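Supplied in structure tokens, the structure appears directly below.
Only one protein chain is missing; all other protein chains are in place.
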Amino acid sequence: MQTTFTPAQLADPHVAESEAILRKCVHCGFCTATCPTYVTLGNELDSPRGRIYLIKDMLENGRPADEEVVTHIDRCLSCLACMTTCPSGVNYMHLVDHARVHIEQTYRRPLKDRLVRAVLAAVLPYPSRFRLALKAARLGRPLAGFMKRVPFLKTFGVMLDLAPSQIASASAAAVPGIRAAEIEKRGRVAILTGCAQPVLKPGINEATIRLLTRLGVEVVVPQGEGCCGALVHHMGREEQALVAARRNVDVWIRAADEGGLDAIIITASGCGTTIKDYGHMLRLDPAYADKAARVSALARDITEYLATLDLPRQEARNITVAYHSACSMQHGQKITLAPKVLLKNAGFTVRDPAEGHLCCGSAGTYNILQPEISATLKARKVRNIEATKADIIATGNIGCITQIATGTAMPILHTVELLDWAYGGEKPALPQK
Amino acid sequence: MKMDFEPASETDAADIVRHAAETGTPLAIAGGGTRSGLGNRVQAEQFLSTRKLTGIVSYNPAEMTMSAKAGTPMAEIEAVLAENRQMLAFEPMDHRGVMGTRGEPTIGGVFAANVSGPRRITAGAARDHLLGIRFVNGVGETIKSGGRVMKNVTGLDLVKLLCGSHGTLGLLTEVTFKVLPLPPSAMTIVVFGLDDAQAAAAMAHALALPVEVSGAAHLPDSVRYRFIGSSQPEGAATVLRLEGLAASVAVRAEKLKATFASVAPIAILDHKATETLWRDIRDIKPYADGTQKPLWRVSVAPSAGQQLVAALRLEAGVDAFYDWQGGLIWLRMEADAEADLLRRYIKGLGGGHATLLRAADAVRAVTPAFEPEQPAVAALSARLKEKFDPKGVFNPGKMG
């Protein structure tokens, strides 16, 4: 596609990168077809091609973001289905990242939006604050209905709705230290504890550590690690995201230097996509560029790592699993087969819901910030999943688990919970139907 | 038929038309005249035929295309194609039997009337095979549209518009069309004794199977013996045609047999018998009866065909058989044409159209041959006619 940046503009490495991305787009329009918001809203401005054009126009003219552009960029789920579809290899992820930073730097959101975003950025990445907030939310839930009717409070009402009714206390799996392999050691990995997931479903990392150590893998829970930065990154709060990234890079490099690491295991694919992008996010930071690239190269989704362990085939069990591939899994990390092969080898019957490429509407904080579109996508996702008539839903991302669980009575588990069970662990507790 | 004009070249044809336009002389135009009875009575005193515009202009079997002057006899074209083991895949019917006409059908006439046979359900109609045309418009200008390649979307598709316009928009002088290899093998599965409704369901089922049925017709008891002799099981015959490589036809025939063997008695017709049967279906053999009994060609959604006939039977004397999976009905009325009744029922069953193919002059004089169009569509058609033939030279009145 033609671009008209001036040499002066291109001197900014961010602009230069965006220009290179734009030059690859040939405007073929394939991306529109698999974009959840275009499919839902039918407006090209709410499609990747439309957004690319809006971004191009904004950046070329060196213009601050305005309401029109912000509206359509905000509606983007960052599901990256477009990147799977795009034959030209347009890196929409980095382009929209750049746009979000530009928006954050040049656009003043209305007060309510600023408040909501500030609250989310200040609470979600910090497990202790998040746990406290959820407890408060439980008390506040009776107010949700009222709040959703008041425009200014609507978003907060939505948040109350999403809060689970039971909140687990801090998990032992999150305590720093080394979990030794139970049999002859065949590998050593670090695990990302993360931020929201251990609060909402501590069982996921517990199952991961159990399974890995049982399989002979030593698991390190490093001291000082925290949120990967994805949540604030998607809000365009680049500095805050880079602070999180640098902190984690330091922690993991230390762990790698101390005892060697085969992989950094991530059990939330949303985080995985971002950590695998650390190398890019910190590419302009001379002190961190190399280390970050090393971390990105070590990052593995749990299913990606398990696939290398050659797990024995288990006897078939009479359980059908609808596998929901999180967008960050299939589009962000291009992991499509490994989770399903693992589940099949573990004895489960696996079904693919129709329209598997479409997002469930969770998308980080999207279900809070864009509740209407999110709800439409959730209903569509649930319809497709329920049509499989499976017994259980399996997926690899905490956001999807939270989102889909609020839309269906079908039980939903993390893939690794099912695998832990199949390879000698306890049967996971299924939410009651 | 006496002809006033029989141009032997496109230039001559254009001169005649230009003169007619200038003098305001309407022309009845025809090829061999074997289908001239189609449509409404033409209000013209002078006759023009393309039958001297003859000759195959080009034929390249490897490219599967042929160009011929409009008046080239079908017999000549079919003979040349047969030598090269090719065919007109849309199986144009020969109207002579049913309309009681004589003479030589021409390739121009086939396309002017968009004449299509049983293979319509898979291979398409004449209009789907016509690639390019040359024609003289109503003011005597020579126009070309389309070309000689298989895929062509350059400009408005006047080819389709002229095809089936019964010589009312232009005088076709040359046509270029697709030709296809003759199937090396063919076979017909006959299912006996189904009533019309069962047959409709059976044909729909057969066409939903991956066996590529290339003809699906239902011949009720009243007509069946005109097609298939009494040595076979009794009752109506539902016939399904398979064509292709011998090995493949055999495999597909087994599948169809397995599907229907448990339902009704079945028989297989070999290649030769298949060719005869489908030619007879194509040419409406039972109604080539030398009478003037009103004969309708009705086109509806396949599932509606038998419902329509069943409803009509309660109110009028009709005889009918079905082609195109039930969607094409050849309907012979025993007495009155019953146009209003028929057209009302068609509307009630989801739409379609009825064309009066044959009737006594008195009946034709008061019965519109073509289905009346939605007013807005009729207005479009009238404007088109005006754009191609502003002086009303060509076949006035023929299409209403």
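Read from first to last, the chains carry the letters A and B; within each, the first residue is number 1.
The criterion applied here is as follows: contacts are C-beta pairs under 8 Å (C-beta built on N, C-alpha and C of every residue); 3 or more make two chains touch, one makes a residue touch a chain.
We adopt the following convention: contacts and distances are computed from a predicted model.
Asks: Given the options "Glycolate oxidase", "Proteasome subunit beta", "Outer membrane lipoprotein-sorting protein" or "Chaperone protein HscA homolog", say which is the protein name UniProt records for the missing chain.
Replies: The correct option from "Glycolate oxidase", "Proteasome subunit beta", "Outer membrane lipoprotein-sorting protein" or "Chaperone protein HscA homolog" is "Glycolate oxidase", the UniProt name of the unshown chain.
Asks: Which residue, A:L59, A:C86, A:I191 or A:L377, contacts the hidden chain when the whole complex is considered?
Replies: Of all options in A:L59, A:C86, A:I191 or A:L377, contact with the hidden chain holds for A:C86.
Asks: Among the options B:M3, B:V80 or B:L161, which residue touches the chain absent from this view?
Replies: Spelled out, the listed residue whose C-beta touches the missing chain is B:L161.
Asks: Touching the left-out chain: which of A:D12, A:E44, A:D74 or A:D352?
Replies: Touches the omitted chain: A:E44.
Asks: Touching the absent chain in the whole complex: find that residue among B:S116, B:T188 or B:T259.
Replies: B:S116
Asks: Consider the whole complex, including the chain that is not shown, and state which of A:C25, A:M329 or A:L377 touches that chain.
Replies: A:C25
Asks: In the complete complex, which positions of subunit A touch the hidden chain?
Replies: Touching the missing chain: residues 1-3, 23-34, 38-39, 41-45, 49-50, 53-54, 57, 66, 68-69, 85-90.
Asks: Of the residues in subunit B, which ones touch the absent chain?
Replies: On the side of subunit B, residues 60-65, 85-86, 114, 116, 120-121, 124-125, 127-128, 137, 141-145, 147-161, 163-165, 169, 180-181, 201, 204, 207-212, 244-245, 247-248, 251-252, 299-304, 324, 327-328, 350-353, 355, 370-371, 373-374, 376-377, 380-381, 383-384, 386-388, 399-400 touch the unshown chain.
As a working rule, only the chains that are shown with their structure count from here on.
Asks: What whole-number Å value describes the gap between the mean CA coordinates of subunit A and subunit B?
Replies: From the centre of subunit A to the centre of subunit B is 61 Å.
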